[in-house]
Structure formats: C-alpha cells, structure tokens
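Only a part of the assembly is drawn; its chains keep their places, and the rest are absent.
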Amino acid sequence: MIDLETARRVIAAAEQKAEEIKQPMNIAVVDGGGNLVAHVRMDGAWIGSIDISINKAFTSRAFDIATKDLAHHSQSAGGIPLKEDGKVVGAIGVSGGSGEQDHAVAEAGASVVR
Amino acid sequence: MIDLETARRVIAAAEQKAEEIKQPMNIAVVDGGGNLVAHVRMDGAWIGSIDISINKAFTSRAFDIATKDLAHHSQSAGGIPLKEDGKVVGAIGVSGGSGEQDHAVAEAGASVVR
C-alpha cells in the first residue's frame, strides 16, 4: 500500500538524486489503483513535464513495468513500479531530463520501498 | 512566486486543518501561471477528488477569486488565491469534504502566504 507517508519518502529520495545530478524534475507517485498520491515540481523543472510525470507513473503501474522497457515507448524512461515483497503496489513517474536522468531519479525513489 | 518550499508550507497548514476536522482531503497548489507545483492526497481521501482539487486551484488562479465566490459555481468552494503583498501569485485547491470543509482547509493553507 502506498500511503501518503510512503509516497513522500519515495519523492524525497528521488528529489535527492535529482539534486545530486543537478536536474530539476517533476516527480509523481501513484498507488496500486494508478491514482495520484502525490506530485511535486522542483524549482526550475519544466511545466511541460507535469502531466508527463503523472502519465509515466500511471503507465508504469498500468503495465507493471518500467516505462523504459515498453517497446514502443523506449525513449520514455522515468516510470518504475513500486514493489513490496515482489508485489506491485504503485509506481513512480519522473520527467524533466534525459531518459537516463529520469530513470536514475525514478530508481532512487523506487529503491525506498523495494 | 510560489516555489516548491512555499507550496509545501501551504499544504502542511491545509493538512493540519483537515486532520483537525477529521476530513481527509486532496490538496493542490498552482503557481502564478496556473501550473501545478505540488499535490497530495491524504490517506482515505477520495480518488475522485484528485482532479477536482487541481481544477479548483487552477480556476481560482485563472479568475483570481475564491471559487466559492464564482456566482455560477457557488457550490465549488475550496479554491483560494495565494497572495503576496496583495498580488496573486498562485492558488490552493482543496476537495474531499463539504463545500464548507473544503473552504476552511483551503483558507488554512492560504493563510500561510497571505
């Protein structure tokens, strides 16, 4: 279960990574139903990435797969399922940098609940 | 300017009020351009209120007015402009309870930057 407290820990870890690589990001966390639990737009992150981050989180949960592994969206890294004991309980979506940067930040967030 | 740090303080004040009145809420903050800065769904808040909270924040910024004062949307309380030195710099949108509850929580949040 991704409650708000968990979503905040996921976002905090993702933000820390984004700051490390100096790339402001939009970060979204959805629960097991694919519904938004929390979103933040870091200062200086693109407004065009707001919806993209939310959509990546949704898509990642919707197919229980990292968006970088979706064949026809291979350029759309940044969405990663959140798993507890091997079970998908939600997802994180990140948008704001290159595909690699988005994925690295999403991974940092996802690592909190894995 | 509503940066992420300010948005978080607004949301924290709104959450505290929501906890006081024991009504979990969706809370969204937009900046001066009407674009989302941060959103949280408190545990137990309706998933149907996610988009409503975001829309209320946008609408409130779009017309620089509390949504409860929009004549033809009088039932849509919960959106309040955020003002610094009398200038509208963003808005908060709250959804999850009665119109009165939504408005009270939004007001608690807005009071942080007024």
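Note that the chains are named A and B in the order they appear, and that numbering of residues resets to 1 at the start of each chain.
The working rule: a residue touches a chain if its C-beta (ideal position, glycine included) is under 8 Å from a C-beta of that chain, and two chains touch if they have at least 3 such contacts.
In this text, all values refer to a predicted model and were calculated from it rather than measured experimentally.
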Considering just this structure file, the complete complex holds how many copies of the sequence, given 2 are shown?
4
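Going forward, only the chains that are shown with their structure count from here on.
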Please report how many Å separate the Cα centroid of subunit A from that of subunit B, as a whole number.
24
Which residues of subunit A touch subunit B in the complex?
3-5, 7, 33, 35-43, 47, 50
